[in-house]
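The complex appears here without one of its protein chains, the remainder shown in place.
Coming up: chain A.
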């Protein structure tokens, strides 16, 4: 159904914009892309009191129309787009009533674009508590726009706001705030003529932002640039003049409409909490306690639902096999698509729990404090205070962690964080490490309390953090910053988390993960299934025929014959041939063609390694039977030398390969999704594979 009115929500960060968006739209939301830009667009639908349907667009929070991050650059380009299909009919600007002065700056800018505006005066309850009295009628009269006092957290005033939206006028009623033409009179009138723009502030904004606006053609942008040269326009000086003029207007406005009782400098609750949470000792102790709890919760709370999901898919797989006629199509569906899907779905609990924690930390305002505390440390290696959270989340899964880097405003910091997060030991590496460590590291205690196998595993975790930090530090010098690095950030007051928002964020991000990463993993698993199930020529028929002969059918148990057929087919499948083809390349790392197949198949997801090993060494194709896989691998002998295949050198070299190689289709997909450019996942894949090869090579050559 088509919406009859398009409403954009605009406001500073931390003003309750998302809460209002959720209240207006509920579960009726979707995330898309802004046309031509790489930032997510959240839209939802809301039914107005008069029965019309309104499309609500949630724009990124911003302090001004002059953008500082890629997120923020969206706001002006959506509001100013001349394409009628994209331009909103109405802007609802959300102001934090307890912090009106700074919030009004954005209002005056948006109002001057002369798009119809409604003001939602949020957090009225907080303002009252702070002793701020706002004369809403006078305020509305001075601005010339409807002002609706609301409290989004308490669900107050929402109906009035919807009523005002349905009354929205086609024409802007707001008063002018400042004399814009005085800032650059000749330039504004020339751009107005040249671009056929009758709004002076729009013309001025074109002068400031023409280089980054996607809806302008290169020709138009060049003509604006020429005009700027002609009238010697200085963008930053003009911005400074404008900002000062706007604050003069705001001070006048507030003087007449807002009374603040002088509270005797009483210390706020937030300040008292901060004294503990950003304390030089307790602050870090608390932070690590929170992380430990989060890490534990991701593992322990997700264990049961993950098992249920796994069992569900095993059940679906066996039901498909038993109900559908046998044939390649059934195999493709059950062993290719469903098996591939189960690989994605099984991560849903971890993703949901991780995102619940992250949105609670963000919602309460604690995340801003973590950033504040860690910034200096992280800056040294080219990261940002905000990189801490994705890196820690990487212990569970890189996919949601990379999605959570959106909170990092600085482009370079965010890119480096995305590039190094997959190095952190994720839960998919765990089965691989456990298997290989069990093979070669003796289960013995050293110094009474430390178990050697446990130490080896811990070593792999530590190695991953160290490597992430080193790579980040290197990238700091490679990547060129697009914008000057700075750190001017609001520390919002502490608030209780809004459980409704937490739930929605969990739901939204899990859904996005399933839909986006799911598409890729299905495609990859189909390809892998075909490669492993078919071989060139009639080799497969020959294998079948070979095992029909009496010397096999009489001397071997039927199950063993099946295993023999399966493993010989695998060797002669396209995947098997690929394994043989890459063998010369991986031999310096100590790997044979069978491990080569596992390397190829586990490109989709690392944990596939265990299953592939199980198949290759002709154990029942059940990845849970690690014990028996281990036994088979332990007994595996090199056919020419008779020596064991899995020596200490081979096992450690393999672990190093799995520690560094990308080998995760979901991560590739999500990095593409977050950067909207194949260059990033390609570069990441390349550097990680090269690193994996080099480290494996060195390890094997040293240990053999």
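Everything that follows uses one rule, which is that a contact is a pair of C-beta atoms (placed from the backbone, for glycine too) under 8 Å apart; a residue touches a chain by one contact, two chains touch by 3 or more; residues count from 1.
Going forward, contacts and distances are computed from a predicted model.
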item	value
"ABC transporter permease", "Copper oxidase", "Ferrous iron transport protein A" or "Hydrogenase expression/formation protein HypE" - which is the UniProt name of the missing chain	"Ferrous iron transport protein A"
Option from A:140, A:163 or A:278 whose C-beta touches the chain left out	A:278
Which residue of A:243, A:330, A:500 or A:631 touches the chain not shown here	A:243
Given A:225, A:375 or A:583, the one touching the chain that is not displayed	A:375
Candidates A:30, A:101 or A:546 - the one touching the absent chain	A:101
Omitted-chain contact residue, chosen from A:331, A:490 or A:583	A:490
Residue numbers in chain A that touch the chain omitted from display	63-64, 66, 68, 98-99, 101-102, 105, 236-237, 239-240, 243-244, 247, 270-271, 274-275, 278-281, 283-284, 368, 372-373, 375-377, 484, 486-493
